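What you see is the complex with one protein chain gone and the rest in place.
Naming follows writing order (A, B and C), and every chain is counted from residue 1.
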Amino acid sequence: MEPLLIQLSRAQRYNRQHTPLPEANNEQPLQHAQLAPFLRAQPPALPEVSELDAVRHFTRLSQKNFSVDTHFYPLGSCTMKYNPRVCNTVAMQAGFLQRHPLSAETTGQGVMSCLFELQEMLRELTGMAAVSLTPMAGAQGEFAGVAMIAAYHRQRGDSQRTEILIPDAAHGTNPATAALCGFSVREIATDANGDLDMAALQAALGAHTAGLMLTNPSTLGLFERQIQQIAQMVHQAGALLYYDGANLNAIAGRVRPGDMGFDAIHINVHKTFATPHGGGGPGAGPVGVSERLRPFLPVPMVGQNSQGQFYWLTEQEFPLTIGRLSAFAGNIGVLLRAYAYLRLTGTEGMRRVASFATLNANYLMRRLTEAGFQTAFPNRLATHEFIITLQNEAKQFGVNALDFAKRLLDYGFYAPTVYFPLLVPECLLIEPTETESKESLDRFVAAMIAIRQEAMDDPQKVRQAPLAVPVPGGGHSRLDDTLAARKPDLRW
Amino acid sequence: MEPLLIQLSRAQRYNRQHTPLPEANNEQPLQHAQLAPFLRAQPPALPEVSELDAVRHFTRLSQKNFSVDTHFYPLGSCTMKYNPRVCNTVAMQAGFLQRHPLSAETTGQGVMSCLFELQEMLRELTGMAAVSLTPMAGAQGEFAGVAMIAAYHRQRGDSQRTEILIPDAAHGTNPATAALCGFSVREIATDANGDLDMAALQAALGAHTAGLMLTNPSTLGLFERQIQQIAQMVHQAGALLYYDGANLNAIAGRVRPGDMGFDAIHINVHKTFATPHGGGGPGAGPVGVSERLRPFLPVPMVGQNSQGQFYWLTEQEFPLTIGRLSAFAGNIGVLLRAYAYLRLTGTEGMRRVASFATLNANYLMRRLTEAGFQTAFPNRLATHEFIITLQNEAKQFGVNALDFAKRLLDYGFYAPTVYFPLLVPECLLIEPTETESKESLDRFVAAMIAIRQEAMDDPQKVRQAPLAVPVPGGGHSRLDDTLAARKPDLRW
Amino acid sequence: MLSLLGLEQLEQLFAEIPVDLLCHEQLALPNPLNEMALSRLMRERAGQDRPLLCFAGAGAYEHHIPAAIWEIAGRGEFYSAYTPYQAEASQGTLQVLYEYQSMMATLLGSDVVNASLYDGATALAEAIFMAIRSKPHLPKRILVPDTLHPHYRQVLHSMLLGQGIEILPLPFARNEGDIHPDALQAHTAGSFAALVVAQPNFFGILEEVHQLTDWAHQQQALLIAVVNPLSLGLLQPPGQWGTTGADIICGEGQPLGIPLSSGGPYFGFMGCKNHLLRQMPGRIAGRTLDKNQEPGFVLTLQAREQHIRRAKATSNICTNQGLMTVAATLYLSLMGPEGLRQTAASCHHNTLTLANRLQQIPGLRLLFGRPFFHEIVVELPKNGQSLLAALEKQGICAGVALGPYYPEMENMLLLCATEMRTAQDIEQLAQALSSALQQEH
Partner (left out) sequence: MLSLLGLEQLEQLFAEIPVDLLCHEQLALPNPLNEMALSRLMRERAGQDRPLLCFAGAGAYEHHIPAAIWEIAGRGEFYSAYTPYQAEASQGTLQVLYEYQSMMATLLGSDVVNASLYDGATALAEAIFMAIRSKPHLPKRILVPDTLHPHYRQVLHSMLLGQGIEILPLPFARNEGDIHPDALQAHTAGSFAALVVAQPNFFGILEEVHQLTDWAHQQQALLIAVVNPLSLGLLQPPGQWGTTGADIICGEGQPLGIPLSSGGPYFGFMGCKNHLLRQMPGRIAGRTLDKNQEPGFVLTLQAREQHIRRAKATSNICTNQGLMTVAATLYLSLMGPEGLRQTAASCHHNTLTLANRLQQIPGLRLLFGRPFFHEIVVELPKNGQSLLAALEKQGICAGVALGPYYPEMENMLLLCATEMRTAQDIEQLAQALSSALQQEH
């Protein structure tokens, strides 16, 4: 195990080259007499290590991660596809990095032109009337969308709409967001084919319904075939339709949420648009809206004046805006990467993304089916992802979905998403993405087959997995989550 | 094991984003009718892989390396110290990278000012009269130095000086260089204290002697105490004195080869000046000379005119130059890194480098001595490196220096240099460098002690080492060098 | 692959989609570029945004960022991994998060710290939700001083509205630039759930944090501290404010190694007292043991989060700003306590120099009398925005105009000098300012 950095610490060691006063003997008197009453009594107990110690420590730690750049990473719902490195390189240029957020628009025409064009491209790609880029992740995009729905009803004086409908398959951020916005949440069931239960929807819709939040393709890896009907029903009830765009990768360039009838959407740029996931972020969650929600969009956005110059649109231009969602304008560096990616792909490229994401998922699903694994919706085409359920294996061998997932780590694969969506027991949600080769998929199938064989022959071994994740120095066996929660050890 | 890239190849796969004509259907007719007779019949059989495949493959391969950024790397004579990352970052700026070598001097004042100042700084630091930066590694610096010595004698009409003297402890590049320049080589013995055998030197010097090549501190990790006498003897014999600067790290800022009486020197910037080693290069090997060799310096160098502008000095200004040593001006990108490093350190920093390199070596030597290991020169102070000999261990346990070295890999340490210098049997040449902490050194001592214990308890195990180098996926056991040389397999 | 599926065309993969929904026409996106053309385009775009000599602060600060930080944070293994759901295959990210939490905790003086929120402004909103949840018997009312960053106040408006949380503003002392002591009088014990205090505040001024903290606690309210983490290399940690310390501590992490980037990505940090831990939003890494009793790291206390608790979660946050915390961890590691102290001291020192120099310019006046950290408000004889525009032409960003935020302050600029601003830089600004002022007189 790599020691904690604090274990390498040695009092008084520090990196002269990173301090503003390089010559110790020449240190100017720190003229902070006026600060005296505010000074801390003791320095923070940060590690005192050399630059080499730090570089080595964090380089070694990095090698303990599985990542897209090193491993197949079929984490369903997360679209762990390859981020073209050029998108990082072009975004890391000094001109972009050094610009202060409050410096004049005239000094930021480069970055603002990119953002403006990105707004336009996303608008076109989603079929929405307008786009604001400012939300900093999918969940904040959801917040913006639901807040706009609330603002819309409020603006119309329609104050009884206090409920948001959400399918039981939905991602946790959907109900959490609705609650954050002050709504109560009602779950709508899924039918046996994985579509929304229309009767349940009909029953739930009413004068108290503010909106329905839907993911399409759904988190079951299925295209919601009744979407047009659903949109009609929701609108007839006076409610609005929200689109969780986390799965846009499956349909980009082929079907547009705007055409399906959605009023508000968010887009996870760290999924479809190949911006980095960064071990948990940063992402960005631009929102798009239909015409009726346009006045409520969050600010700032980028406008272009008649001389072709770009400028910030704020509450001056959007007096009904739901307001600001960040101190400045959101995760601009991430948006630059999305912009670069979209310029690489264009429409044709986007269609290829959707096609090959779908092809890879269906191929992998078929290979696993042929190998005897049970898919959750055997009569459906997969979209960009699909679900298998390991109920049988759990019953027969006492080896459950988590065990399979953990054992995959030993085989050098990141695990698919487990136990989500909640309605499918012992499920793995598998998303290969379009950037993996057939060879990767075949290797994954081989590993799944091998693990099932192990589950038959030596179930205890699989239940113990991982035994040794192949990382430098030898990886961990299974870590104890329960202990971690029972006795939180959250700092050294 | 990571597969060969060719094993991931699939016909017709290629990365559209890296081809100049992105749209296949829009491909302009390749108007190379005139080329027809020159076209290759078959495309080269390069791998056809996606960018993800390539990125993943090479990222995974990188993790199989030990490196300074990940491991203690006490490879004697190579000065594997930490390269401050900022030196890379500042050198990788577009202005530097994009400049064509033959574009006008007016468009390269930035890079040329750095090179000019680097010449001056190295001159000052070494005490030589002038410096040329153009040699592309230490060995090419040696070539330049010896060629200048030859040119000097030739210019004086002194054509009988056909021999170069070289201590038996010298690095292989010394005799190889002398031979490359057309000289015959005579070895000079080392005395029991590790100094040059003065009687042998006296006996060898004569009218046929062109020069003596010396490393000081020597490759034995000792400061040659008789250097002033040696210089006098060599000069008295009408020969010149060459300084192999690979070990400058030990003395930089403290003693200068110019003051010791050397006529020509090279400097390994990838050692003392913390430029990258890159898995074997690129380095750079600037040369410095005393006044009498100045006219022979290799071109180009950088000059500054009276308006303060920088320009290339060539054979116009140096008609007696030994000439050009590369198509352009040498490894400029590497020299920029050395420049950056020297600006970070300054004189005080350079002195600290030498002090702590020496302190670390002496500390480690003492700790190992106390642990019962035998040093080659127990009565001497170490310089930046030192030698232990495992003769006793070899005799007692049948475990030799190579076995120790290989076993260290299992413990997560790169091995010291083995079996060099040639005159010390079963030797390890250990160079901790100044950038390692005491904690690193102590861990290394602990590993050495543990291995000796293993050598006692289970010598066969140590002779088999490495058993499993701690790299992702599990490392190799000992690789068969003999097989490799007997049946060369040099390509897939 | 298609043939295994018994298909002939890629299009057949989309057979379940109602035909009338399919895009038949080409979407109007620009033609694809290859990487060569993209690189050239983006070089041109970045070239348009020429860096200025920067005296702007106001929540985003130009600090020295050691090169090692982004060379390492940009490594594929950090850059292209996701939230560490599979702990055993994510020990790199998880250990970094644990170390981040540890370092931030000592810096803030808080018991525990989470693994990041979006930014400083949203972190404050989350802190307020947290305060409201943990004080269920108090009215949903929060005291928010006008000395808090105006953008933060705007974000609070956007985010607190849905839950009907009331924001009660506190005016500031005109000559001092801190929360007006009288402003507190209007609020009685039990009438609000928390008091927010920014240190330094938006004007760069140091608030009387000890009194404010003790006062809030006397009123049964929580104290939410909003701090600049870099200033804590020098200043008292919020965990030690007053008798018992701030309850929730949050702020903007950007000063810790994150480039300005026109405003993002940055990261929000949050710490709190132990007893509030289970109310805290966001990911938390914890140390545990594996089956071989080896220590290792996992995401923990997930029962607070949306993927488990759904509508009852402490927050809807999922993707956070992970990579930025990697950078911040590297920053804190490379700086150490001494580097951080010297950097903070140098910021303060340079700002003192700036203040002294600007006061020599006829017509300029330092507005507030209280101690500041690294920002000052300067009053000009003319409109701040037009002066800024004039200086921008000379490559100088001379601060931020206060008029847009405080209508009565339209002749005022907020300026900052970090450790990056040399004496020459300050002189250059002063001379440019002088001549710009003279020219228009």
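Following the convention adopted for this analysis, contacts are C-beta pairs under 8 Å (C-beta built on N, C-alpha and C of every residue); 3 or more make two chains touch, one makes a residue touch a chain.
Just so you know, these numbers come straight off a predicted model, no measurement behind them.
S.K.: Sort by label and list the shown chains the missing chain touches.
M.R.: A, B, C
S.K.: Give the residue, chosen from C:Gly74, C:Gly264 or C:Gly286, that touches the chain omitted from the document.
M.R.: Considering all chains, including the one not shown, the answer is C:Gly74.
S.K.: Out of A:Thr19, A:Thr215, A:Thr275 or A:Thr375, which is the one that touches the chain we can't see?
M.R.: Answering carefully, the residue with contact to the hidden chain is A:Thr19.
S.K.: So one chain is hidden, and I want to know which residue out of B:Gly172, B:Gly398 or B:Pro425 touches that hidden chain in the complete assembly.
M.R.: The single option touching the absent chain is B:Gly172.
S.K.: Could I get the residues of chain C that touch the absent chain, sorted low to high?
M.R.: So the residues of chain C touching the missing chain come out as 34-36, 39, 64, 66-67, 71-72, 74-76, 419-420.
S.K.: Touching the missing chain, which residues of chain A?
M.R.: These residues touch the chain not displayed: 16-23, 55, 59, 84-86, 88-90, 94.
Rule of thumb we're sticking to: only the chains that are shown with their structure count from here on.
S.K.: Any idea how many Å lie between the Cα centroids of chain B and chain C?
M.R.: Taking the mean C-alpha position of each chain, the two centres sit 46 Å apart.
S.K.: Using mean C-alpha positions as chain centres, tell me how far chain A is from chain B in Å, no decimals.
M.R.: Averaging C-alpha atoms per chain gives centres 46 Å apart.
S.K.: At least two other chains touched by the same residue of chain A: list those residues.
M.R.: In chain A, 13, 17, 49, 51, 55, 59, 63, 68-71, 82, 84, 86, 93-94, 344, 348, 438, 471 touch at least two other chains.
S.K.: Can you list every residue of chain C that touches 2 or more other chains, as numbers and ranges?
M.R.: Counting only residues that touch two or more other chains, chain C contributes 31-35, 43, 66, 68, 72, 76-77.
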